[in-house]
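What follows is one structure encoded as structure tokens, with my remarks underneath.
Missing here is one protein chain; the remaining ones are kept as they sit in the complex.
Moving on, here comes chain A:
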Amino acid sequence: MTNRFRTASGGRIDRAAPLSFRFDGQTYSGFAGDTLASALIANGVHLIGRSFKYHRPRGFLSAGSDEPNALVNVARDAARAAPNLRATQVELHEGLKAQSQNRWPSLSFDAGAVNDLASPFLPSGFYYKTFMWPAGAWKRFYEPKIRAMAGLGVAPELPDPDRYTQNHAHCDVLVVGAGPAGLAAALAAAESGAKVILCDEQAELGGSLLSEISATIEGQKATDWLAATLANLAGRDNVTLLPRTTAFGYFPHNLIALAERVTDHLATPGTALPRERLWQVRAREVVIAAGALERPLVFPDNDRPGVLLADSARTYANRYGAKVGERAVIFTACDAGYRAALDLKAAGVTISAIADLRAEVSGELPARALAAGIDVRPSTVLVGAKGRLRVSSAQLAKVKNGAVGPTETIACDSVLMSGGFTPSVHLFSQSRGKLVWDGAAGAYLPGTSVERERSAGACRGVHGLQRVLEDGYAQGEAAAKASRDHASPARGATPAPATPSRAFAANAEDLGSAGFIGATPHGRNPALAKAFVDWQNDVTSKDILLATREGMRSIEHVKRYTTTGMATDQGKTSNMNTLGIVSEALDTPVPKIGLTTFRPPFTPTTFGIFAGAARGDVFDPLRKTAIHDWAAEHGAAFEDVGNWKRAHYFPRAGEGGRMEDMHAAVARECKAVRASVGMFDASTLGKIEIVGPDAAEFMNRMYTNAWAKLEPGRLRYGVMLREDGFVMDDGVVGRMAADRFHVTTTTGGAPRVLAHMEDYLQTEWPDLDVWLTSTTEQWSVIAVQGPKAREVIAPLIEGIDLSKEAFPHMCVREGTILGVPTRLFSVSFTGELGFEINVPSTYGRAVWEAVYAAGERFGITPYGTETMHVLRAEKGYIIVGQETDGTATPDDANLGWAVGKAKKDFVGKRSLARDAMSAPDRRQLVGLKTTDPKVVLEEGAQIVADPSAPVPVPMLGFVTSSYHSAVLGRSIALAMVKGGRARIGQKLMVPMPTHAIEVEVVEPVFYDPKGERLNG
């Protein structure tokens, strides 16, 4: 294909660098510097997509990020596929592959276009009124079908292989937008020494200057001034220039989110660079120089392919050397139509006519158009356009006193329209700044600021190149000064100084603020004419009028009822025209109707950029103990406990070489511990060192137990309550010295317990001389449990008398194990003789291996958390968070013995005194034995007296822990049952979906009830 619509010369494309690309399977050529849109236009392609609802053929409307129609899928491969990209922002690279969307079977013949014929049955809000029968069909049938029909692109199903990074940055002045205002602002701020970041969503910095062919600044061509200014800025250490970077979100305290597209424009991106980078910029001051967006005119058939915004057509010609057609009709409400006409005519496009909505046409640009021989028609509107896949003619009519006269048809292959320019206040609105209606400008403009920002140039209604440059410079200078002075947040509008601090000699056409909002008159049957307001969501002026007839008065209601402005373009081209139509229909001034809120993101943003590096194994910290690798090497299966990986069980090859399942492995591990000895990595237990003269007093206040009399060298099981009297955490505590406690917590509770303690210490008892230090990761903890535990560790320990008499159950001693200092606990969570060896975690693995070697002659068996759970359940030891659920008192959990009744106070004591806390029908911890010993109950199952009782069946409680006990040869379970202790001996039922299981309520200690095995 040739570039038939390419100008002979000019533009910013590199004609020496031709590129080949594919669109919908067909190969085209373009040049470096093209966008996908400009390259297709240069090839004469305007049909780019199908509309959202009616599947109408659509072409390019604009040349920028406001484009509502030209959404394409760009794919490097099946995984690297990005749907819904605006073709106007897709930079061309060699081999680029793009596809149109929302059409079947093809773009030029789309079966879904039947919706267009059915449009009388699909008015706005149709889904609120129809598809109501049969009940239930909406979810199963209608909604999926409608969603499939009303489509945007399809997300790829493969994992995204690209990398995304995130970067935090700080600056004095962030300038958003690198058009003339932004450039001048950045220049002013940079010259004053401020640290400046200048970002722009486009590939090239320059904004509207990139489309200038005749304007001059400081005696230079505008594009030469641009090049010199960018070189000036780039040469400064205090300036960061960020092209291809969209400021998409304005968050509190001047945190601005920027999305930088790093590699999408490269033919071969490589693997070193991220695809996109999120910049989280904390700026002292922000200058918003977002420019203005050209407004379409709302006339019938204004969505035909080949109908474009006039200034966009000018950009395609001037910047990209791409002509939108050969014969253009222009429909305008301001001088932008004339400026486009003159530039396009210079590029070789025939201008068949300019229809001007205005009656009075005067000024320099219309005069030049007339002088150039262009057919200029005041008081004229377009009332329609023909051509399904590409516009072929426009129908013009005179308007006289509001009446539309006879139509005249003019053949053309493009229609250019301009309703004036809407200041881009999106970012200002996101900053929660208050917009004010400016009647003279016919626009909402930034009013009261909330954040430390100021707008500059066209986005605050300033027009004319010279004034825009001077405003930009003044705002940049003011922002830099405010950043130095740490001035209080700017309040109220920030008018530019009366005399700009720097004058710019600029020569360019000033388009003024003229324009039109609303729908232009057409005199056609309103039921049949489709004049589009919102291209992306297929909303017509008729839909807006229907909404007002059905009683919608607020713009927020009109928006939601019609979906106008709710597409991914956020109504960039549609909001003001909607307001104009509603204003006229309700005969209410625009500011009384309001304006919908602009929300982030400014343009659609990838999920990848939000995820950043947080994916896969680094999605969250994955914590491993010092012994983890040994467990992995010995075949452990792991489970997640909070962020920790814990060995769950250690399957071995069983009979016939088959690996044990969890049940078999756990049965073997349990028997080994009961019969001989096992070892367990308990390093994840939370540990807190509580030190200071008031340590014992602090312990007394935090725990239910009494601590004052606990001698150094002794351990005690401690229970901690919340203020409401319910069990919060438990753990074994060692008194190392009069003023030093080694506290352990549950694995998951460690940070919560430390925060709870710090909270009380800092806010309630700052007078106590005691300090808390987390030592969770200081110590590896190796539990050696079983009748042979003492014999296993004895040869390794020095400096501790391990004899039964000198080192009974629940003691702590300091010594060394193979030369490594240890805090050795005689403690058991299995009911067997047991020790917990605490060693600095640097030596955790080495000591573990030494213990394993020393235990080999006893068949020492490493076991995981599942066996730990079974062994403790056999003994009726609770796990906080499994037996307790935040509503259990110590007494409920059989821990009443751990409450120091004589203590004056402790956290939760007053709550325990409430009557309800000792009611006899509270749920209490009991054991359950199924009548059939082979049946293992489901944890969480409900317990009832009579499953055949009328619904709702009274619930007595639930199963909290349930296992098969290999040692007992039967199932066991723990449960919380109403008045449970009084029910011991009773039969209750556990109803399941198919049948009910009979259980007997028993004491919760199933094994060695007298605890004789603890002492070995």
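Of note:
Keep this in mind: a contact is a pair of C-beta atoms (placed from the backbone, for glycine too) under 8 Å apart; a residue touches a chain by one contact, two chains touch by 3 or more; residues count from 1.
Going forward, contacts and distances are computed from a predicted model.
Candidate names were "Predicted phosphoesterase", "Sarcosine oxidase subunit gamma", "Extracellular solute-binding protein" or "ABC transporter permease", and the UniProt protein name of the unshown chain is "Sarcosine oxidase subunit gamma".
Among A:Ala78, A:Ala272 or A:Ala440, only A:Ala272 touches the chain left out of the display.
Note that of A:Glu157, A:Asp485 or A:Asp617, the residue touching the chain absent from this view is A:Asp617.
Check A:Cys412, A:Val691 or A:Ala873 against the missing chain and you find that the one touching it is A:Val691. When the full complex is taken into account, the listed residue touching the unshown chain is A:Leu818, out of A:Ala113, A:Leu818, A:Ile879 or A:Val935.
The residue from A:Leu61, A:Val415, A:Ala626 or A:Ala696 that touches the chain not shown here is A:Ala626. If you put the hidden chain back, the residue from A:Gln166, A:Thr606, A:Gln882 or A:Gln942 that touches it is A:Gln166.
By the touch criterion stated above, the residues of chain A touching the omitted chain are 163, 165-170, 195, 271-274, 280, 282, 612-614, 617-618, 620-626, 644, 689, 691-693, 769-771, 773-779, 794-796, 798, 818-821, 840-847, 849-850, 853-854.
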